[in-house]
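Got a structure here, written out as structure tokens. Questions coming.
As you look at this complex, bear in mind that one protein chain is not there, while each of the others sits in place.
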Amino acid sequence: MKEARPAVPGLYRIQDGPLDLQEAVRAVGGPDRGAIATFLGAARDHHGGRGVVRLEYHAYRPMAEAVLREIGEEIRERFGTPHIAILHRVGTVPIGEASVVIAVASAHRREALEACARAIERVKAIAPIWKKEHYRDGSRWIEGSSADPTATE
Amino acid sequence: MKEARPAVPGLYRIQDGPLDLQEAVRAVGGPDRGAIATFLGAARDHHGGRGVVRLEYHAYRPMAEAVLREIGEEIRERFGTPHIAILHRVGTVPIGEASVVIAVASAHRREALEACARAIERVKAIAPIWKKEHYRDGSRWIEGSSADPTATE
Amino acid sequence: MKCTVLLFARYGELAGAPRIEVDVRDGATLGEIWDRVRERVPALRGEENPLLACERSYARPDRVVSPGEEIAVFPPVSGG
Partner (left out) sequence: MKCTVLLFARYGELAGAPRIEVDVRDGATLGEIWDRVRERVPALRGEENPLLACERSYARPDRVVSPGEEIAVFPPVSGG
């Protein structure tokens, strides 16, 4: 995280309050890019048969932003798609609202779509962010990925 | 096209003028869906090493809308993702603006992403729509897909 | 019977019109109708990959056409 990195295009942010898909799309678009793929993860009203009334996300904020940027770098190297935005919300996320937004632009559609699919997998696997589900009668931390984040893929 | 179809959710439209990604996202979103994947195809300023100054799209409009709806049906049956929007612009499309927008919502991300990728492939393969590229010094019809549209996949 | 055939994109440009009317025998197929169109429009004779549609659905050349059905012929598509 501390070594100097070349400045690369991209928008990586952990934020309070609603995410704006258009902001992510604007951040990656440009006249030489024919394809923009996006992924929006939203708070769902059920999980494992149980009703969910809201979600709450916590992050290790400075590290999470650095990891989002590293994921962008990984994606850029793997798919040759330098134009990437990854935004993740923290705090309370009401049902139906976005918790994460990813946009990837590329000259051609295949790379954009594959890069976008890969990016959300990596965010779920390694970004230091945690979700707490709130039910009518309680709440529970979700602990998802036990992927080894230090493993080289 | 003529047999009665069950009414299914979805937004399928050929339109003049700018496309609105948010409209597509709103059309497919809902509290039981945790994932929305989108694809936006934009007019690119180059093709095969040649500068492109604008695109022009023509459609066999009523058939194209029917075909977009059929693609939605195909996707719904194949991926179990009933919430789909496909919008395609016709007329002049300036460089950088969207010619096609697709959104697919699903409970889970994998189906949404795969369905979205499949939908744009099918639009390009079978929707009766044609692109004309305009250059500084002329123009050319692009004739892409010779996939047999009557073949069952 | 008289058939109006819709032509799109480059085919319309080659014909100089977005539609053309042709006379064919009752019970003619789409393939016969397309052959008649090409007799009328020499510029279309070289076209090897036309797509055929009847009533706004893709159809094969052996599709028998009924009077009044909407017929269209067009080049390979390039939307997206």
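Going in written order, the chains are labelled A, B and C, and every chain counts its residues from 1.
We take it that a residue touches a chain if its C-beta (ideal position, glycine included) is under 8 Å from a C-beta of that chain, and two chains touch if they have at least 3 such contacts.
Predicted model, so just to flag it, every value in this text is computed and none were measured.
Considering the complete complex, the chain that is not shown touches A.
Only one residue in the set A:21, A:52, A:103 or A:126 touches the chain that does not appear here, and it is A:126. The missing chain lies against subunit A, touching residues 1-2, 41, 57-60, 62-64, 66, 88, 99-100, 120, 123-132, 141-146, 149-150.
Going forward, only the chains that are shown with their structure count from here on.
A straight line joining the Cα centres of subunit A and subunit C is 49 Å long.
We define each chain's centre as the mean of its Cα atoms; on that basis subunit B and subunit C are separated by 25 Å. Touching two or more other chains at once are residues 41, 120 of subunit B.
Shown for subunit C are the residues that touch two or more other chains, namely 80.
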